[in-house]
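Shown below is the structure under consideration.
Yeah, one chain of the complex is gone here, protein chain that is, but the others are all in their spots.
First chain written, first letter: the chains are A, B and C, and each begins at residue 1.
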Amino acid sequence: MASSSSNRPDLAVQIGSLRLKNPVLTASGTFGYGLEFAEQLDLNRLGGICVKGLSLNPRPGNQPPRIMETPAGMLNAIGLQNVGVSCFVSEYLPRLREYDTAVIANIFGETVEEYAAVAAALERADGVAAVEINVSCPNVSKGGIAFGNDPVMLKTVVQAVRKATSLPVITKMTPNVTDIVPLARAAVEGGSDALSLINTLLGMSVDIETRTPHLRNVVGGLSGPAIRPVALRMVHQVYRAGLGVPLIGIGGISTAEDAIQFLICGADAVQVGTANYIEPDAALKVCEGISEFLVRQGIGSVAELTGTLKLP
Amino acid sequence: MASSSSNRPDLAVQIGSLRLKNPVLTASGTFGYGLEFAEQLDLNRLGGICVKGLSLNPRPGNQPPRIMETPAGMLNAIGLQNVGVSCFVSEYLPRLREYDTAVIANIFGETVEEYAAVAAALERADGVAAVEINVSCPNVSKGGIAFGNDPVMLKTVVQAVRKATSLPVITKMTPNVTDIVPLARAAVEGGSDALSLINTLLGMSVDIETRTPHLRNVVGGLSGPAIRPVALRMVHQVYRAGLGVPLIGIGGISTAEDAIQFLICGADAVQVGTANYIEPDAALKVCEGISEFLVRQGIGSVAELTGTLKLP
Amino acid sequence: MTGKTIMTSQFWIVRENRLLGGDCGRLLVETSAESASPPRPGQFYMVRLGHGADPLLRRPISVSGVRMGINKPGGSSMIRISFLYKVVGKGTAIMARLQPGEHVDCLGPIGQGFTVPDPSAPPRYRRPKLAVIVAGGIGVAPFPMLIEALKRREVPVRLYFGGRRSEDLIEMGTFISRGVETITATEDGSHGEQGFVTVPLVRDIPDLPAGKTVVYACGPNPMMTAVVEICREHDLPVEISLETRMGCGLGVCLGCVVPAAKPAPDGRAVYSRVCTEGPVFNGEEVDLGLFQ
Partner (left out) sequence: MTGKTIMTSQFWIVRENRLLGGDCGRLLVETSAESASPPRPGQFYMVRLGHGADPLLRRPISVSGVRMGINKPGGSSMIRISFLYKVVGKGTAIMARLQPGEHVDCLGPIGQGFTVPDPSAPPRYRRPKLAVIVAGGIGVAPFPMLIEALKRREVPVRLYFGGRRSEDLIEMGTFISRGVETITATEDGSHGEQGFVTVPLVRDIPDLPAGKTVVYACGPNPMMTAVVEICREHDLPVEISLETRMGCGLGVCLGCVVPAAKPAPDGRAVYSRVCTEGPVFNGEEVDLGLFQ
């Protein structure tokens, strides 16, 4: 099990049929389409890139203001602005293909059909390693309840995407739920190959001078270090439920120590989100830190860390 | 409406039949039984004190470690250590009665009957202004689901307390739910005179060197500034649901600005929790800051702020 | 806008941090010229303040000045930039406490700066007879550097500088010593005319060299809206530097947007990122009405 500490540890991990060169991805919406960071860091050294959420047609996004800082966190209500899946495939994907890293297409829709259509459009494209389904969006035909809040709706949307693509499917769980385990189970039953968690917590902030919300959308998604304890707890819960699929931990990860906490609780890989804004090479630093930790502890492969939490 | 800015603004608020001299209370579990702070600040200047949660019998609490700091927050799993309701009534209440502030007894139980029994024990005591029901506890006879997570259980426990006491009843909502509105409604239907929200978010943290949870209890409650955006969003949601009961905002309030955000979103009063640990007189500073804000804005009474959020 | 600028995130060493009054200060930071590209007027840096997760995000701060030089002992070349700042919240309060010798992490230079008159610039910026600068309060921050560039190109500069009170009119000494004609206005009348600085601007504008005047503005939004309106009426080209909350400064969070003046063909809004397409925009490009 333990290898000589002078060896470079094995960082590769397996997410279903998808092999990642290392367990550190960048989270959707925090890394653009990847190319924006090409000058800031060597994209080839990333485990993967989850691109900004893609819909069938381009979306302009919400009116500003769209973000606000909060203690150790930030709120956003971007409104899922994106170039649309066709533009992504024709304009961005060819340039992304030049890099040796897994490109994961984060997708969303307002209806089950839209999810399936986006997945189908990606199926035909070259250079997408997996599809990540953002289920934190309101289902417009069901009164605006988020797909991810209801096990039946969630299973339906996952099934639809599953049918539309042969790519590995990752379902990205929303944390705004009473019990994440039945929802995680629904996603797995729907055919999800892996789960990523968590998306943002719903939050709000108000300007007391004008008595208006800091976000034009009133509420927004809370991300950053503030949410890390909640994210870690949910990864722990889902891992303990033993659903038999790989987990990708997300939420407030800024350092290798943060990432390792998720791995120990059962994640096979992690995504770095808001931290990219503060240090453009945060994901690389996290990855290097994990490697150093493994060397220091004499662990040969990062996969050996997953789920090794010692419960009292 | 506006009063001359040289007048002292009216800080009194009405929570059902309970009149508070000002809208700033200290939150349960963060201010002991109040007396511990008597040297640090003038308790008479507080709107009220929510004492540490009381059960029928004394409880030793959880094994340590019980707390851990997180970014802009802290996790706790104290395990509801307390002296028990009889000891509180005989040992602490007489001394608390010497202060001119509202003493609110925070209560909990493992069964509906225990909740009712604690409420009944307080009913006979002198010097308790209201009962606040902590419903974030597992119902031992229902497989350990928290009372506050299920509308039926929640209504039942509120009804039982309501029947056991003639004191104003405040239900303290848990935030670990998909939709807080139906639960708030259940509490009101059960006879709650007011709602306080939020209790802590469930979270977790891990020591990567030992691979053990930082808390012996594995998971714990996240409090502090980190959770403020989530708390504010929930107060906003419940206020907009128009349930017709006063709301008390809790969660990450450290400054007057924080408190005013909650008032604007619909809270009639607020509780200061974790901030008491950092500044023992935090609640008084919040209260003074609210007063200064009212003067600066020419508002005669704090009650005029409640629910004045301007939606775009 | 020539030459490729490389944006870097690195530690700069604080050389001086001087309080200027009116809650404002001037910060000088320095680093090796090999590691950092020189900024252009109107560009900014995302500055990391504090050491923990609160404040979390970097703060956008314009460059006020730049100087290249040689460090005596080693003979290595260095770059020194200055920031003008106003304390308005926790980030800028930390900035005011920085001590010489401390290190501060600045990411930049970022964004599209002002169009500096140049033979290769767009027609109206080729050979202006006068550059009018309109600054409101700390909005003056990018202008010392722009003024340097204008002076170097021998473009006469006139500064309209407004504030709430006289203390808001920082760096007046520098402007005067640089020979910048300066017209001031304060809301409380403690310096210059009483009222908004747009009042003397409107009065003077008919007398400015027609077709040969360019306008640059930075300040609070109502002022910017007024300036753009005035320039439109008098057919003057105006560039405005905008401030919005920024998540990343890298063009990826999409948090900093302003609505473009022209919606998409389908009538839906189009948003421009202030960090990437801005912070300097042509006054006609953006919809300031929608933008709070």
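Simple rule for what comes next: a residue touches a chain if its C-beta (ideal position, glycine included) is under 8 Å from a C-beta of that chain, and two chains touch if they have at least 3 such contacts.
What you are looking at is a predicted structure, and each value in this text was computed from that prediction instead of being measured.
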| item | value |
| --- | --- |
| Where the missing chain makes contact, among the chains that are shown | A, B, C |
| Option from C:Ala93, C:Met172 or C:Val202 whose C-beta touches the chain left out | C:Ala93 |
| Contact partner of the left-out chain, one of B:Pro71, B:Pro229, B:Gly249 or B:Gly266 | B:Pro71 |
| Hidden partner chain, touching residue among B:Asp179, B:Glu257 or B:Glu279 | B:Glu279 |
| Interface with the undisplayed chain - residues on chain B | 29-32, 36-37, 39-40, 52, 60-61, 63-69, 71-74, 76, 78, 81, 224-226, 254, 274, 276-281 |
| Missing-partner contacts on chain C, residue numbers | 50-55, 90, 93-94, 99 |
| Contact footprint on chain A, counting only the chain that is left out | 71-72, 225 |
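Definition applied: only the chains that are shown with their structure count from here on.
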| item | value |
| --- | --- |
| Chain C and chain A - chains in contact with each | B |
| Chain whose mean Cα position lies farthest from chain B | C |
| For chain A paired with chain B, centre-to-centre distance based on mean C-alpha positions, whole Å | 34 |
| CA centroid of chain B to CA centroid of chain C, Å | 46 |
| Overlap residues in chain C, where contacts from two or more other chains coincide | 52-54 |
| Multi-chain contact sites of chain A, meaning residues that touch two or more partners | 63, 71-73, 224-226 |
